[in-house]
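Only a single protein chain was left out; the remaining protein chains are all shown in position.
The block that comes next holds chain A.
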Amino acid sequence: MRFKASIQNISTFTKLTASLNSLGPLAWVKLSEEQVCFTIIPEQGTQVWAVLSIDTIFETYTIQSAAQNIINLEVPLNSLNRALKSALNATSAQIRLTKKDNIPLLALTIVTTSSTSSRGAFPPGGNNYEDGFETSTFDSGFGQSRETVITQEVPVRVLSPDLVAGLHEPQCREPDVHIILPPLMQLKSISDRFTKLALAGGKSASGTTASHRTRLEMAANMHGCLKMSIRTDAMSISSVWTDLSNPELDPSQVAGGEIGIAEHPSTRMKQLGSADGRSEEGWAMVRIDGRDWGKVMSVGRLGGRVIACFCHEHALILYVYLPNENGEEESVLTYYVSSYSA
């Protein structure tokens, strides 16, 4: 079992692990010859199934295993994220699967270069040492620059193919409405305020702390409108975005081709509602937890286009397409948010 790769996009990898970490502490990482999959299945809340093309984060990628060259790992995201953070200013970083005292590890080798103009100011062998990290310094000998190599070790668990065989991506019926979301950071700032409002309203309502969870209602129609609302005893508030776009379905991707599209639920939803968002009809709505939603929105830091698919009163599926250097969006993060019943 061998895995070795150099990380070509450290900042993307760091942001990805940070936003995945907000949803759950452990990720199932599936490394194969074509792609890297990150899957978070928390006990409750939102599931993430991320499929990344190799070159989104890695280059010079080598993988070997007895099971069709596939390696399944359970990775603690917090440790991985912390290790990656120390690589943010690195000139190069490598990751490989190794073993130490019979414990499998992901070893991150980070090379940083510091110029020696500050040679007089800092004593040689600086204070790059951190607890638990092996640090070794080399002097280039020419006195021009100093290379520092940091190795960070993240203990992982290797998962057998049988163990992950039972894990499947959630199945969902065809969505009623699909829409491109406004910038997630904007959406998050408003949803966070809504959550705060609900908490403030709940507090003043004679101390009824029965509903700790704040139920956010998200709805969208096929006319470019997105609605987010929350209701408490003291108030009800809703924000409506208009002029968003509903992407056209690709006949090659829909079961049944052109006929499939004609019978697709979203085609029927197009007949209902209006573009100003004032009509009561044509909305596909889900009820979600405000705090959980805030965590999902943290993926906004990765940028990228987000398409939300609404299955009325059932589930909300977000497809986050990561921008690639060659302009092709091959990497996609899929978030499954299930709706609460009323």
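By definition in this document, contacts are C-beta pairs under 8 Å (C-beta built on N, C-alpha and C of every residue); 3 or more make two chains touch, one makes a residue touch a chain; residues count from 1.
Operating definition for what follows: contacts and distances are computed from a predicted model.
One chain of the complex is hidden; its UniProt record names it "Rad1-domain-containing protein", one of "EKC/KEOPS complex subunit BUD32", "DNA replication complex GINS protein SLD5", "Rad1-domain-containing protein" or "DNA primase".
Interface note: of A:R215, A:R301 or A:H314, the residue touching the hidden chain in the full complex is A:R301. Within the whole complex, the absent chain has one touching residue among A:P175, A:G277 or A:G294, and that is A:G277.
Across A:Q64, A:N89, A:S145 or A:S189, the residue that sits in touch with the chain not pictured is A:S189. Counting the whole complex, the residues of chain A in touch with the unshown chain are 15, 182-183, 185-186, 189-190, 193, 196-197, 200-201, 204, 232-244, 277, 300-305, 323.
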